[in-house]
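All protein chains of the complex are present and in place, except for one that has been dropped.
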Amino acid sequence: MILNRFIRWLGRYEGWFGGGAALCIGIGLYMGLVTSPPDYYQGEVVRIMYVHVPSAKTSLFAYLVLFIGSIWYLWKRDPVIDNMCHATAGIALFYVGTALLTGSIWAKPTWNTWWTWDPRLTSFAILFLTLVGYLMLRTFLDDKEKEATFAAILAIIGFIDLPIVYFSVEWWRTLHQPMSMSVRGISFAPEMLTPLILMSIGSSLLFSYMLMVRTQMLYLERLLEAKQGRLLSETRL
Amino acid sequence: MRLGRKTGIVFSISLIVFGLGYLAYGNFGKNLVYFVTPSEVVTFESDRYGRKIRVAGMVVQASLKVVPNTLKITFDLTDGAETIPVAFEGVPPDLFKEGTGAVVEGFWDADGVFHSHMIMAKHEEDYMPIEMKNAGMTLPTKGIIKTLQVK
Amino acid sequence: MKRFYLRWGGVLVIGVIICLFGLARYQREVSHIPIEKFLDEKPTRAVRVLGMVVGGSLNRGGAGEPIQFTLSGTGAQVPVYYQGEDPENLRELKKLVIYGRWNPEEQRIESETILGVPNYGFVSWAYLVTLIPMTLFLFNMERKVALLYIMIKEEKVYQSEESA
Partner (left out) sequence: MHFFNTIRWIAWKDLLSEVRNRENISSMFFFALIVIFIFSFSFSLDPRTVQEVMPGIIWVAFGFTAIIGLGKSFLAEVHNDCMEYFQMLPVPKGAIYLGKFIGNVLFMLIVETILFPLFVLFFNLDVLEKFPQFLLIFGVATVGLSALGTLFSALTVQVRAREVMFPILLLPMAVPIFIGAVEATRGVFNGDAFALYSHWIQLLVVFDVIFVIVSFWIFEFILDF
């Protein structure tokens, strides 16, 4: 399978992903916190954007990876892909939580509210709950193959939420501002665009790196279980 | 009737895409509201007076007035077509000012004034330093008025 | 494991350095004092003072004329005399940071720059709730992988009792 080989080839460069992420995030943080100017309207608070936007974008990307991985699993029944999906869900939950928290912190000084039931916020909260349900479902099943299949099914159904999260600010009337990078062009001053892009790249690289590490971790956990003879009958490595 | 499996899948996927497209661009999107606009507020019948709603609009330039020594302010809210007066009591958010977007929560009453107890500032999606703004630069945005109207 | 801790030590050092840079910028360009402290000390050099514009006190003199208003803290009030371009941020009932110096003869602050509220507290919280959990999350995962490798190497392959 060519994709499996591609992933194995990518895995050899794991350290590069981690190093690249550290470099991008380091420079991005320095620029975002120190050199970038305050916004004409929001003032210093605009700096929250440099953590909020990358984590929100990465969480959507992570869910997309989870969705594709789930379809792939149902198609090929490859336990390594299942491991990858499991790992992705954990990291995606982490990123969604971060985006919700930083978004809430950003909303207070700009919109004057911690939380409101705006379509973007509501659909994002649903994404969070879906991922929590996904991870809980996995802990309540003993049979590994059943666990993988059911989790994949859940991830595929939950995917309906994703286009709604992404496009809600363009389709409907929301308190959340529309997309800043779209067909209309890029609405960032260059001094602000550079740290944002660096942080976004760093965040995606970090996601890839975390995904590699976490997939390895889950795989090794299973391997150890198998080696110790526990659950040997139910584990197909 | 034997529908082929592939035909079924293609048909299903197109139906789902059509459904999502309808959510996005159909008649529906105009009605799914987090807030209403001043144009809609002025058409309210008397049975909708006093009911809690949110109205979004742009604060009209030079309409903001502070009642001295109180926390009461009044201002006008517009969506380009209609303008309504708003009476507000409380501390307005930091980013609330003339010429920017605001979402006010409260009720519309028979006296033709929107009574509000909560203001949320709605900002645009452009970000630039203050020197650039003072130099008169603009970045591409949808514009507050346009985000209120949705197609 | 030694290389692992070395790497994470490096990450920590870089994080601390960036924090220090941020703090230095904050001290240099953003930090401010409340009105009460300002009135106690009455410093001679220019400082940044935080306060709210009292409703109804704003007096715009017209084009080119200086602007006068009263700034209030929790109790204390102080008149401000501002000369310069009409600032966008200056509104009644708004919290502001005034950069100016004390004029002892006129008993007022004379200012040439008016800034918005920096709200740095929100910024630092947003960064903390992102970066600290992220670091811990990744650190734990990596440590676990390293430990698992060691454990798997030491673990003997299971043999059932019948075959033994």
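By letter and in written order, the chains are A, B and C; residue numbering begins at 1 in each of them.
Following the convention adopted for this analysis, a residue touches a chain if its C-beta (ideal position, glycine included) is under 8 Å from a C-beta of that chain, and two chains touch if they have at least 3 such contacts.
Predicted, not measured: the structure shown is a model, and the values here were computed from it.
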Given that one chain is not shown, what are the shown chains it touches? A, B
Just one of A:Ile27, A:Ile68, A:Leu137 or A:Leu162 touches the chain that is missing; which is it? A:Leu137
Listed residues B:Ile16, B:Val42 or B:Leu71, member touching the removed chain: B:Ile16
Touching the absent chain: which residues on chain A qualify? 74, 122, 126, 129-130, 132-133, 136-137, 140-143, 145-146, 149-150, 152-154, 156-158, 160
Could you pull out which residues of chain B are in touch with the chain that's been left out? 1, 5, 9, 12, 15-16, 19-20, 22-23, 26-28, 31-32, 47
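Basically, only the chains that are shown with their structure count from here on.
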Is the way these chains touch best called a line, a ring, a star, complete, or other? complete
For the chain pairs A-B and B-C, which is connected through the larger number of C-beta pairs in contact? A-B
With centres defined as the mean C-alpha position, give me the chain A-chain B separation in Å. 30
Would you give the residues of chain A that are in contact with at least 2 other chains, written as numbers and ranges? 40, 109
Can you list the chain B residues in contact with two or more other chains? 92, 94
Considering only the defined contacts, which chain C positions touch chain A in the complex? 11, 14, 18, 21-22, 24-25, 30, 88, 115-120, 122-123, 125-127, 129-131, 133-134, 137-138, 141-142, 144-145, 148-149, 151-152, 155, 157-158, 160
Interface with chain B, chain A side, in the complex: residues 37-42, 46, 49, 109-113, 116-119, 163-164, 167, 171-175, 177-180, 184-189, 191-192
What residues on chain C touch chain B, complex-wise? 55-56, 88, 91-95, 116-117, 119
